[in-house]
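Shown below is the structure under consideration.
One protein chain omitted, others in place.
Per-chain numbering from 1; labels A and B assigned in written order.
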Amino acid sequence: MNGILVLEQLLNSLQFGLMLFLLAAGLTLVFGIMDMINLAHGSLYMIGAYLVATIAGASGSFWIGLAGGVAATALAGVLLECTVVRRLYRRDHLSQVLGTFAILLMANEGVRMIWGSQPIPMAMPAELSGPVELLPGFTYPAYRLFIIGAGLAVALLLYVLVTRTRMGMQVRAGASNREMAQAMGADVRRLFTALFAAGAGLCAVAGGLLGPLLAVQVGMGESILILAFVVIVIGGIGSIRGALLGALLVGLVDTAGRTVVPILFGMLMGPSAAATAGPAVASILIYVLMAAVLFWKPQGLFPVHG
Amino acid sequence: MTPPPERAAPGPLDHALRARVAVPLLALLVLLPVIAEALDEGFYVGVASRMLIFALASTSLNLILGFGGMVSFGHAAFVGMGAYTVGILMRDGVASAWIAWPAAAAVGGLFAFVTGLVSLRTRGVYFIMITLAFAQMLFYLMSSLEAYGGDDGLSLAARSSLGPGLDLADDTRFYYVVLAIGVVIFIGIARLLNARFGHVLQAIRENETRMAALGFAVYRCKLAAFTLAGAIAGLAGALLANQTGFVSPAMMQWSQSGILLVMVILGGVGHLYGGLAGAAAFLLIEEAALSYTIHWQFILGAVLLAVVLLAPNGLMSLARRTARGAKGAP
Partner (left out) sequence: MHASLRLMTAAAALACLAGTAQAADKIKVGLLTTLSGPGSALGVDIRDGFELAVKHSGGQLGGLPAEVIVADDQMSPDAAKQTADRLLKREKVDFMTGIVFSNIMLAVGQPVFQSKTFYISANAGPSQYAGAQCNPYFFSASYQNDTIDEAAGKVVQARGFKKVALLAPNYPAGRDHLAGFKRFYEGEVVMEDYTQLNQLDYGAELSKLRASGADAVFVFLPGGLGVNFIKQFVGAGLNQEMKLFAPGFSADEDVIRAVGEPMLGIFNTSQWAHDMNNAANKRFVTDFEKEYGRLPTMYASQGYDAARLIDGAVRKAGGKVEDKAALRAALEAAPFESVRGAFKFDVNHYPVQSYYLREVVKDVKGRITNKLVGPVLENHADAYAGECKMPS
């Protein structure tokens, strides 16, 4: 195993982790502050990807597509929140599971009705589609570097918003003690709507950035949703810092698992067995990681509720 | 010494089978294949078997969720392991239901016991995530085992047999076997809930700290219920494997656990008939919508959303409301 392989894997895991963070950030805020289990979060990611891809295709520019798609998804988030999601806040978790599961089904089918069952193609921006030479003899796709950069930028933006703005302060107050925050005058209803919309926007950024790499297809949110839940449990529900660290950890374990484990297994068994066992073990490792973190820190890495 | 409080009038922790409901329902279920044949829609006997199997799985989940307060997001794993038990035994030449099905129940119960040992030490959302984690681990484990088909699953060469000449290939015969098993277990669960164990379980759901303070072995009781639910789920898995003729890791993924949860919530958490009502409603809507349009999931989602917004405690609470309304009681 040479150094270039390790470096490439590190960058891949950083890229994956940062995108996972974008999803987890929205999810942890909704869960932590509004105390709501949202199974439809992955659907927002899917809708975001579809909107970005469609606008990018229609306008011919990836950048217009990204900006337009994110805005449109945030708007969709506002609509969803005002009509349906709002009614679920006061309900117990089980009703929220049922309600958001219903939204998930409707979102999947709705997307299928509008865009069809086949995945829609999304082109990478031409200026970013080639490789970049980072070190002599080592090239890395420019687009993935861009994703890493964008992810870090969004993380920084979130940090600034949450720690340096009034709304961010209200968010943090609401996360640790909702009733108190309300008593102190935070306009909870508007805050919640804004939060939900922000979460939707973050999902759309992730969906739009990943679109050219993966496929924009119905049901693309389901697999990543579970990982997002694992991330926020590891990180501590309600904590954005926790979501970042959790996402990076999960990204690392997942990517390392996919490369290191098959190599190890390949040495022990044949390539075909290694190929099935490898990703499976990598996936199991993520849950083992979660169990380990919970064992050591039962409320997650950065528990928010005092 | 005061006489032990025996069969007093049914209290809030009791769940009656309600003969007025149960008998017509049973009659309908028994006559269903006859009706189906008369309408030349024999295919629907298979659909009905599937409904009963899911009702069994949902009821087992309701046992721990509705009556025990344990929100398990990994129940489909026990169903799947039961199914795999039957599939693997069938592949290795054991076709007898008398061996395979109890084995499936035992396997389901065993996995429930082991995962319950660890999971039940946690509470709230962490319990949900741990049960999910264990189920996912089992899912990935079975996906990786090439010997058992891996991702592609195993086909069953035939259905289990009850004895020489008593194979279950005929859909109608299989349906009656499923119905018989379902009825027996359902009555068993009802009896269990109305007995001391059931009362303790439900009391734990209401207030765990108080029950612990009163000296009840809370952890052991919950573990027992969890294991029992896992065993019943395993049996449901065995029946499911027979019904589809196929087992695959997909039966154990988290979305399947989600569907089981949805069925219970839809039917009514904590209602005796909740699992049955939920599974029946879910699959009926699915089947009806399927014949109409390929976008049936949208209709299903819309109905579920309507239920959650309009019938906060599931379909059974609606039924009770109308029944109470009809009787004119407060």
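Rule of thumb we're sticking to: a residue touches a chain if its C-beta (ideal position, glycine included) is under 8 Å from a C-beta of that chain, and two chains touch if they have at least 3 such contacts.
It should be emphasised that the depicted structure is a prediction, and the values quoted were computed from it without experimental measurement.
Listed residues B:V71, B:M211, B:A225 or B:M251: the one in touch with the omitted chain is B:M251. Contact with the chain that does not appear here is found for just one residue of A:L214, A:M269 or A:V288, A:L214.
Residue positions on subunit A in contact with the hidden chain: 2, 4-5, 8-9, 12, 15-16, 112, 117-119, 121, 124, 129-131, 139-144, 212-215, 217-219, 255, 258-259, 262, 271-272, 275-276, 279, in rising order. Taking the whole complex into account, subunit B touches the unshown chain at residues 21, 24-25, 28, 35, 39-44, 46, 150-153, 155, 157, 244-246, 248, 250-251, 273, 277, 280-281, 284-285, 287-288, 291, 294, 315, 318-319, 322.
Methods note: only the chains that are shown with their structure count from here on.
Separation between the centroids of subunit A and subunit B, computed from CA atoms only, is 33 Å.
Within the complex, the subunit A residues that touch subunit B are 37, 39, 84, 87-88, 91, 93-95, 97-99, 101-106, 108-110, 112-113, 222, 226, 229-230, 233, 237, 272-273, 276-277, 279-281, 283-284, 287-288, 290-291, 294, 298.
Against subunit A, in their complex, subunit B makes its touches with residues 65, 71, 122, 125-126, 129-130, 132-134, 136-137, 140-141, 143-146, 150-151, 254-255, 258, 261-262, 265-266, 269, 295-298, 300-305, 307-309, 312.
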